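Missing here: one protein chain of the complex. Every other protein chain is in place.
Naming follows writing order (A and B), and every chain is counted from residue 1.
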Amino acid sequence: MSLSFVLGGARSGKSAYALRLAEGLADGGRLVMVATAQALDDEMAARIARHRAERGEAWATVEAPLALEDAVRSLRPRDVAVVDCLTLWLSNLMAAEADIADRTEALIAALEASPADHVILISNEVGQGIVPDNALARRFRDEAGWMHQAVAGACDRVVFVQAGLAQVVKG
Amino acid sequence: MSLSFVLGGARSGKSAYALRLAEGLADGGRLVMVATAQALDDEMAARIARHRAERGEAWATVEAPLALEDAVRSLRPRDVAVVDCLTLWLSNLMAAEADIADRTEALIAALEASPADHVILISNEVGQGIVPDNALARRFRDEAGWMHQAVAGACDRVVFVQAGLAQVVKG
Partner (left out) sequence: MSLSFVLGGARSGKSAYALRLAEGLADGGRLVMVATAQALDDEMAARIARHRAERGEAWATVEAPLALEDAVRSLRPRDVAVVDCLTLWLSNLMAAEADIADRTEALIAALEASPADHVILISNEVGQGIVPDNALARRFRDEAGWMHQAVAGACDRVVFVQAGLAQVVKG
């Protein structure tokens, strides 16, 4: 069981990198996309459907906008899974007024106990711009930073993607 | 013919790095600044004039706020050119309602066919802050990320500059 964390800015190519990484690691097991996006409107629904079509037949999809820990626990031996992405999960958790530190800890425990062969977590770097004007955005930025530290600490390998190029920063 | 891409945040020192790189590569050919800035107001005009004075006599300047492909094609053998910068070009293209993916592809084709010895492209990293409130800024951020991926893919060398320090991330 190995854990990887792929961090990058908006449109940095991090999802494409994670999918290629997963496809390279798959060794007869399932390829599973654990998607945290919620189809709250038509635009989002269309985007989710387009992403699913782009991944193709080889991928199973599990939707986990909130219960990500359960989704990770329900993976099977030899699965290679991609969680796309932690920032959307965080956003969903904040909307549901969940305790972020508790849920992050629960996610890491679930990941470490997961029967899957490999889990690759994707998240957005959001903390390198100017301090946001609004308090909710500031809180989101803080929670994302703390979550990234905790997840990176638990992962065997951490990769930072920028302009489609991956740099290994751990592992 | 070689292509370099210098990416960095605001006031990261990326332009100074690119100018020094170009001056080091010049081998008797022209040093050409391909400037995408538009003097839309007095402040911008003054800034453009100051930058030109700072570069000194050794540099020729070509203005290409929109027709960057033509500017790249019109370079001469032995030229070492710096394109400063892609984010301003993107901004100009969006204001002109151009198709960004088409123009990016056309730019890359022009770069690969350019008679110049070296072209160094500069751009701003804009995708590592919080998601912007307004839709235009979100679109700009998305288009910049996609453009950076395409340009980085076509370049021999990609450098990320932060606090005046360059890290080679490709090449």
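The criterion applied here is as follows: a contact is a pair of C-beta atoms (placed from the backbone, for glycine too) under 8 Å apart; a residue touches a chain by one contact, two chains touch by 3 or more.
All figures in this text were calculated on a predicted structure; none of them were measured in a lab.
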Out of B:E69, B:D84 or B:E125, which residue would touch the omitted chain in the full complex?
B:E125
Which one touches the absent chain: A:A18, A:L68 or A:V158?
A:V158
Subunit A residues touching the omitted chain (full complex)
5, 7, 9, 125, 127-131, 133, 141-142, 144-146, 148-149, 151-153, 158, 160, 169-170
Extract the touching residues of subunit B with respect to the undisplayed chain.
9-13, 125-130, 132, 134, 137, 140-141, 162-165, 167
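One rule holds for everything that comes next: only the chains that are shown with their structure count from here on.
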On a C-alpha centroid basis, what's the spacing between subunit A and subunit B, in Å?
32
